[in-house]
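The block underneath contains the structure these notes are about, expressed in structure tokens.
With one protein chain removed, the remaining protein chains of the complex are shown where they sit.
In this document, chain identifiers A and B correspond to the written order of the chains, with residue numbering beginning at 1 in each.
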Amino acid sequence: MKGMTVIVKKTTQLIAGIVFLYGIYIILHGHLTPGGGFAGGVIVAGSFILLILAYGSDFLNLVKEERGSTTYENLAILVFLFLALTGMVAGVGIFFANWLPHGTPGELVSAGFLPLYNIFVGIEVAASILTIFLALIIFKEEVLK
Amino acid sequence: MTVYWLCFILFLVGLYGVITRRNLIKIAISLSVMEFSCFLFLALIGYTEGGAAPIVDTADPVKIYVDPLPQAMVLTAIVIGLATTAMLMAVIIRIYRKYGTFDIREINNLRG
Partner (left out) sequence: MELAISVIVIFMILGAIYAIHASDILSAVIAGGIVGYSLVICFLLLKAPDLAIVQIVVETITLIIMVAVVLDSSRKEAYGKFDTQAWVTAATAVVILAILFWFLKEASAPLAPFGENTMRMADAYVNGAVDKTGSVNLVTGVLFDFRGYDTLGEATVLVTAVLGVLTILRIRGRK
């Protein structure tokens, strides 16, 4: 697909990185402030969608990106399941047991497994939404060809 | 109590759209309206008068908080809603490519 005008491209260049960083911040502070994996994941996917819409991309690159995002999505949910299973093995034998030390509530590294869950759910949501968007664009390109 | 009734009327408006409209995109919009009214109802149920947002300040703990359970349920439901809406749009665009129209009655006549 084609990109947009030079004004849009320049603005996107300035904004997209900040949007991406904001999404990462929302994911990492999910156990301290409003937000978390779901909100941050959608914001991260939004920064990628912004870049694709503004700059455009050719067909082969889109297919390659779609393959990458599908891989990340499946890996993230597998790691999420694995982290939940570690409670069965190492903890007290409970699925989703939070057996890491909790630390001081209110600090960035605290709450045991919750930040890790947040990170992997964030990757999963971001990759899923990016995959859906890329699939729609690839369908349009294939029809136009 | 008024706000519960208004919320349910919003649900009924969405249901009316699903039953009577003939355009597939309008049916998708009506479905998301029904979805939004469900989210709003769950959030309304969890509200407590004078409650704080469910984030604990360890230095100065408040006694009353808003119920966090419906909020956690709605949080997951919103993201699922996005995925299902996208899947609905995928089905709709595929139907449009095959039949060339969004009108469900015309698609029914063209079948076979």
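One rule holds in what follows: a residue touches a chain if its C-beta (ideal position, glycine included) is under 8 Å from a C-beta of that chain, and two chains touch if they have at least 3 such contacts.
Worth saying up front: this structure is predicted, and the values here are computed from it rather than measured.
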Candidates A:Q13, A:T33 or A:N61 - the one touching the absent chain: A:T33
In terms of residues, what is the contact footprint of the unshown chain on subunit A? 26, 30-36, 38-39, 42-43, 45-46, 49, 53, 63, 70, 73-74, 77, 80-81, 84, 95-96, 98, 102-103, 105-106, 110-114, 117-118, 121, 124-125, 128-129, 131-133, 135-136, 138-140, 142-143
Spell out, residue by residue, where the missing chain touches subunit B. 1-10, 12-17, 19-23, 25-26, 28-30, 32-33, 36, 39-40, 43-49, 51-58, 65-69, 71-76, 78-87, 89-94, 96, 101-106
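Throughout what follows, only the chains that are shown with their structure count from here on.
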Chain centre separation (subunit A, subunit B; CA means) in Å: 23
Interfacial residue positions of subunit B with respect to subunit A in the complex: 53, 55-56, 58, 75-76, 78-79, 82-83, 86-87, 89-90, 93, 97
Would you pull the subunit A residues touching subunit B in the complex into a rising list? 33-34, 36, 38, 42, 105-106, 125, 128-129, 132, 135-136, 139, 143
